[in-house]
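The complex appears here minus one protein chain, its other protein chains still in place.
On to chain A.
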Amino acid sequence: MDHFPGTWGRPRNDVYGAYDPTYLQTTGPKTHTSSPAVTGTSVIGVKFNGGVVLATDNLASYGSLARFTDVKRLRVFGDNAVVGFGGDVSDMQYIDRLLESIDIRENYSTHGNMLNAKNLHTYLAKVFYKRRSEFNPLWNHVLVAGFDVDGKPFLSSADLLGTTFSAPHLATGFGAHLAVPILRRRFPEEMPIEEITREEAVSALKDCLKVLFYRDARSIDKYSIAVITKEGIDLKEDEQIEGQSWAFAERIRGYGRQTN
């Protein structure tokens, strides 16, 4: 019997050796804000004739654990702008509240919230850049969808470093590797967005979501999709990936019957 309570519950020195106190850092910079904790994976978006579609799945992972399965990662701003969030979920919530306060302030004036998706994207990119310059980044990669001043469909990305990038179709995270090639094949560079219909855009995103669910281990088969047109935002937040076929997985080592 060990009669010293101070040593109870600790690895025994005679078994594990004495504890190395150098592991207990008492000085040095704060580091927990510089890596994400609960994360969302890819966001994908496509412009079409008269609008933009944006989609994400509904998962928030804690490391490799599928921790929250009904998370809404598409956030509406004003009458026709949507932000799709990848990366840290608590930073997403912070940004969501920030945008909420901006929307409230904009509505103080008689003409209401006049900010379009392009204004919103510029603002968000500057927030990201400011925070990373303070070594306290907001750990997100976002797609902003809506319209610009001229009323043309707008789709652009901003990331935790403040980097911005614009294209007729975009994807963040794993989607940048898996979805973009599919979208490029579907909608080649020389194809003007006026030739892309809403149905084609939606079905392309659904196919991308399916591929992402097959191959991205941090994804789930429940998703949200927002179609932004001049008429407004059609947001569905409780969708299910249809027509899955895992036949291909039989040939993948480590998945089906094969064990080596």
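Heads up, the rule we're going with is that a residue touches a chain if its C-beta (ideal position, glycine included) is under 8 Å from a C-beta of that chain, and two chains touch if they have at least 3 such contacts; residues count from 1.
Definition applied: contacts and distances are computed from a predicted model.
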Request  = From the list "Proteasome subunit alpha type", "Two-component response regulator", "THIF-type NAD/FAD binding fold domain-containing protein" or "Small ribosomal subunit protein mS39", give the UniProt name belonging to the chain omitted from this structure.
outcome  = "Proteasome subunit alpha type"
Ask   = Which one, A:46, A:60, A:82 or A:143, makes contact with the chain that was left out?
value = A:60
Task = Kindly state which of the options A:13, A:35, A:93 or A:244 is in contact with the chain not pictured.
result = A:93
Note = Full-complex touch with the removed chain, picking from A:107, A:133 or A:166, is A:107
Inquiry  = On chain A, where is the contact patch with the chain that was removed from view?
reply    = 60, 68, 70-73, 89, 92-94, 96-97, 100-101, 104, 107-108, 110
